[in-house]
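This is the structure I have questions about; it appears just below.
This part shows chain A:
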Amino acid sequence: MIGLAHFLAVAAIVFALGLYGVLTKRTIVGMLMGIELMLNAVNLNLVAFSRFITPEILTGQVFAIFTITVAAAEVAVGLALFFRVYRDRNTVHVARLNTMRW
Partner candidate 1 sequence: MAGFPILTAILLTLVAGIVLLALLPRSANQAVKLMTAAVMSIALGLTLYVYKAYDAGVGGLQFVEQVPWIKELGVSYSLGVDGISLPLLLLTMLVGYASIFASWDVHERPKEFFIHLLLLIVGAVGTFISQDLFIFLLFYELGIVPSYLLVLGWGSEKRVSKEYAGMKLTIYLLLGSAFMLAGVVLLYLYALPEGLRSFNMAALAQAAGNVTEPVQIIAFFFLLLGFGSTLSMWPFYSWAPDGYAAAPTGVSMIHAGVLKKVGAYGLIRLGLLVLPAGVAFWAPFIALFAVANIVYAAFVAIAQQDLKYVVAYSSISHIGYILLGVAALNLISLDGAIANMVAHGLMSALFFAMIGLVEVKTKTRHIPDLGGLAHQLPRIAAGLMLAGMSSLGLPGLIGFVPEFTIFLGAFRTYPVYTLLAISGIVFTALYILRLLANVLFGPRKAEFDQCRDASGVEMVPLVVLGSVLVLFGVFPQWLMGMVNSGMEPAWAQLMQHLPAASALLGGVFQ
Partner candidate 2 sequence: MNLALLSSEIAIVVLAVLLICFDLFMPHRETRRSLGIVAACGVLAVLVHSFTQYGTVGTVYGDYFVVDHLALFFKQVFLTATLLTILFSFGYVEKFTQNKGEFYALLLFALLGMMIMASAHDLLTVFIGLEIMAVVFYVLVGFDLENIKSSEAGIKYLILGSASSAVLLYGISWIYGFTGSLLFKEVAANMAATPAILMGLGLIVAGFCFKLSIVPFHMWAPDVYEGAPTPITALLAMGSKAAAFAVLLRVFLVAFAGLKLYWAPVLSVLAALSMIVGIVVAIWQSGIKRMLAYSSVAQAGYILSGLLAANAAGVKGMLFYIVLYMVATVGAFAVVVAVEEHSGSDAIAAFSGLAQKSPLLALVMTISLISMAGIPPLAGFAGKLYLFIAIAAQGYLWLVVIGFVMSMISVYYYILVVKAMYTHPVQDDRVLTVNGPLKLVAMVSLLATLFIGIYPEPLAELANAAARALW
């Protein structure tokens, strides 16, 4: 029987994969994608909890909706900044973003 644990496990794996993406990707967009994966994992978690823990109050789903909203806002701003960086330096590689260090 598929239960809460399975959904949570899927969410955990997706979250971990997102994490891996954020930490290994070379470009800003790749990193942003990793973040999106993490946020979606969170959403899955929330919805799963909503279903199994508080099925009559949909707090988790409401939260997930807000998460989606926020994710959209973040992506918008993120891509805008990504354009700025790209225009400024003509590169998309994060490793090159080290004007400021130490």
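Quick notes
One rule holds for everything that comes next: a contact is a pair of C-beta atoms (placed from the backbone, for glycine too) under 8 Å apart; a residue touches a chain by one contact, two chains touch by 3 or more; residues count from 1.
Per the selection procedure, all candidates are chains of the complex that A comes from, given by their letters.
Since we're looking at a predicted model, the values are computed, not measured.
Within this complex, the numbered candidate that touches chain A among 1 or 2 is 2.
By the touch criterion stated above, chain A contacts candidate 2 in their complex at residues 8, 15, 18-19, 22, 28, 31-32, 34-35, 38-39, 41-42, 45-46, 48-49, 53-54, 59-60, 62-63, 66-67, 70, 73-74, 77-78, 80-82, 84-85, 88-89, 94, 97, 99-102.
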